[in-house]
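Removed from the display is one protein chain of the complex; every other protein chain stays in position.
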Amino acid sequence: MEFLFLGDVVGEMGMHMVNEYLPLLKHDLKPQVTIVNGENATKVGRGINLKLFKQLMTDGADVVTLGNHAWNNEEIFDFINDTDKLIRPLNYPGNDVPGKGCCKLNINGTKVAVINLQGRIFMEETDDPFAIVDKLVTQLKKENIKIIFVDMHAETTSEKKAMAMFLDGRVSAIVGTHTHVQTNDMQILPQGTAFLTDAGMTGPNDGVIGMTYQPVIKKFLTSRPNRFEVETKGNGILSGCLIDIDKKDGHAKKGKTILINKDHPYQQV
Amino acid sequence: MEFLFLGDVVGEMGMHMVNEYLPLLKHDLKPQVTIVNGENATKVGRGINLKLFKQLMTDGADVVTLGNHAWNNEEIFDFINDTDKLIRPLNYPGNDVPGKGCCKLNINGTKVAVINLQGRIFMEETDDPFAIVDKLVTQLKKENIKIIFVDMHAETTSEKKAMAMFLDGRVSAIVGTHTHVQTNDMQILPQGTAFLTDAGMTGPNDGVIGMTYQPVIKKFLTSRPNRFEVETKGNGILSGCLIDIDKKDGHAKKGKTILINKDHPYQQV
Amino acid sequence: MEFLFLGDVVGEMGMHMVNEYLPLLKHDLKPQVTIVNGENATKVGRGINLKLFKQLMTDGADVVTLGNHAWNNEEIFDFINDTDKLIRPLNYPGNDVPGKGCCKLNINGTKVAVINLQGRIFMEETDDPFAIVDKLVTQLKKENIKIIFVDMHAETTSEKKAMAMFLDGRVSAIVGTHTHVQTNDMQILPQGTAFLTDAGMTGPNDGVIGMTYQPVIKKFLTSRPNRFEVETKGNGILSGCLIDIDKKDGHAKKGKTILINKDHPYQQV
Partner (left out) sequence: MEFLFLGDVVGEMGMHMVNEYLPLLKHDLKPQVTIVNGENATKVGRGINLKLFKQLMTDGADVVTLGNHAWNNEEIFDFINDTDKLIRPLNYPGNDVPGKGCCKLNINGTKVAVINLQGRIFMEETDDPFAIVDKLVTQLKKENIKIIFVDMHAETTSEKKAMAMFLDGRVSAIVGTHTHVQTNDMQILPQGTAFLTDAGMTGPNDGVIGMTYQPVIKKFLTSRPNRFEVETKGNGILSGCLIDIDKKDGHAKKGKTILINKDHPYQQV
């Protein structure tokens, strides 16, 4: 059972890359489940709105995940409770967090759960993702859900790998997001969980994690406030991965990264 | 002119991987310059000592770079001023910082400089790496040094990419270290500088950035102090890259990542 | 009903100040409850041990509170579960945290609870102190405990004041610790809770938050690792506060800071 995952979609160019390549990828790779991280989908690169969410679904996403930018576009509060296909990090604190952190799917009779988590190191203060996912995974197992896919939105390599070892054998796959740069470490952990530290981003390739680079450099040089803008020119990149999960035991059989940019043009598989 | 770079060598297993594979890599790839980041070379994964430095040189390194762990093994103060082949981040503050942040080589008549920088986001407070490298690169150009290789030891993808854009066209290559996970974004920037966000680490593959994973998970679960130890069992990994630089103009012609582990066994090129 | 509170006792000089002045303070002020923060009581300024805890109790403490250094002396694990008079921050994560975060007393028939909390801004990742104390205070009210004293161990003024406003009218007093410098803002909040941002420390006055100053300055100047040691010479300081709480409704009637050092010698009240 193939899972296709695309990392943080950034701005108009990111939406355009999804629109152009996701249908091709789905046609060629025929994934049963497609998950897209949309935390930077708006024009300004912060948050998502209903129109963009619908566009991602139309382009081929089954589930859209988020991250620390989940709440930056306030429209989200208007529609996140109306859908169970757009999930925000599970471990946001409080009893009244809008939306959910887990989406359950039934794929031709096979139960699947997609979880969105957020790390804490060098990030906003949220509830402990380790303790919370532990409880949820236990619950999902009781519901006889064997296939669990985790988008772990976090800054550091150590927190993501620690989470992966923590969940090894209990979830099917854990893929990191947030750094906007794809890592080269797709692996199947000892107990059968697929792991990739970061899927990378889908959007403008020529800036700094999606933003035009000159203001970012100026910020580093001056430490004075500066307006950052999503890069709208130059080349685009689409980053993600494809993970093959065994329907019977929920273990990952193999995984590979996906990268489309000017140096790696799309090739029919 | 080929540059071979190996990312953070961690503990005994890291030293062993270098000892086993660096000679093979040098035999096959025939790099003119080999650079190894040794900031985690000691048994405890923090700092380096004279014996380990010499071992890395014997195994094939021409220059050894460091990072935020440069000072963790106090023996460094005894010998870093005796060699110009072991460099620490250029931008450590103070007038009396032991060692140097730049190493100049003469490779069959071609002048080469290797620079070690350290980022500041989520790291120790150091002097501004942007301002300082700007000054040094200007000086090196005056000395007619065209080939400059930078090891940028930093946490975030944004600071490394911003530095790369800042130096694009002025240095030959900038390779990141510190996260211990190789990124999949080797590229030649518009003005001719090769860039890789992180080379990844050389050491134990099965832990969390080189440390046994159980105490790291426990630390995340409890937030109480915990002793971390370098992983000594399981599989090893060697991570790095190979960058081809044009002797005439100092621009990078091409680059590729290097990865040796159980999923990617060493293959003669 | 008078509550006497002493801020972070640091090292031998801190223990000496308590030994010398706490009996005098108790004799003169006749507090019904005395609370001492002992997170830095060991010779090295990190953590506490059984002997020091007993000494603080002998010198006059009824309850000893802790903070982020609670776990730095490993002896704590041997005895914290044997007493309910030594409490650690309530919001340390996990189901098996040694010790408790709340101590209940019966003072001549009046029920009293002392709570230790830890902030999260610029500190270790712990569970949300707001959500957790909210639940506990609700529970204590059900137990008909009207008098609640909170030691909020936190770095920033904003987190402490926010907690104070959050608890205003529901607890009797909230006193901050951790910065080791007494603030000058003792106040009764609108709903009747006494609040002091930081009680200050009890220990060596001439260093930097209790440590000899030269290594601290060197650390700021070099960003290289450095051993800090508790100052053992020079003048001492004792910092704390006295808060008068109405037994009937649990509201604070008045509060004042207490400070003994060379500029403010002890004076019989």
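The letters A, B and C name the chains in turn, as written, and every chain counts its residues from 1.
In this section, a residue touches a chain if its C-beta (ideal position, glycine included) is under 8 Å from a C-beta of that chain, and two chains touch if they have at least 3 such contacts.
Remember, it's a predicted structure, so these values are computed and weren't measured experimentally.
Peer 1: Among the chains you can see, which ones touch the chain that has been omitted?
Peer 2: Displayed chains contacted by the hidden chain, ordered by label: A, B, C.
Peer 1: Considering the whole complex rather than only what is displayed, give the residues of chain B touching the chain that is not shown.
Peer 2: Answer for chain B: residues 93-94, 120-121, 125, 127-128, 131 touch the chain left out.
Peer 1: Could you list which residues of chain C touch the chain missing from the display?
Peer 2: Chain C touches the chain not shown through residues 122, 128, 130-131, 155-159, 161-163, 165-166, 179-185, 187, 190, 197-198, 200, 206, 208-209, 213, 216-217, 220-221, 257, 259, 263.
Peer 1: Give me the chain A residues in contact with the hidden chain, please.
Peer 2: Residues in contact with the chain left out: 71-72, 92-94, 97, 124-126, 220-225.
Assume only the chains that are shown with their structure count from here on.
Peer 1: As a quick test, compute the distance in whole Å between the mean CA positions of chain A and chain C.
Peer 2: 43
Peer 1: Which residue numbers or ranges of chain C touch two or more of the other chains?
Peer 2: Correct list: 93-94, 125.
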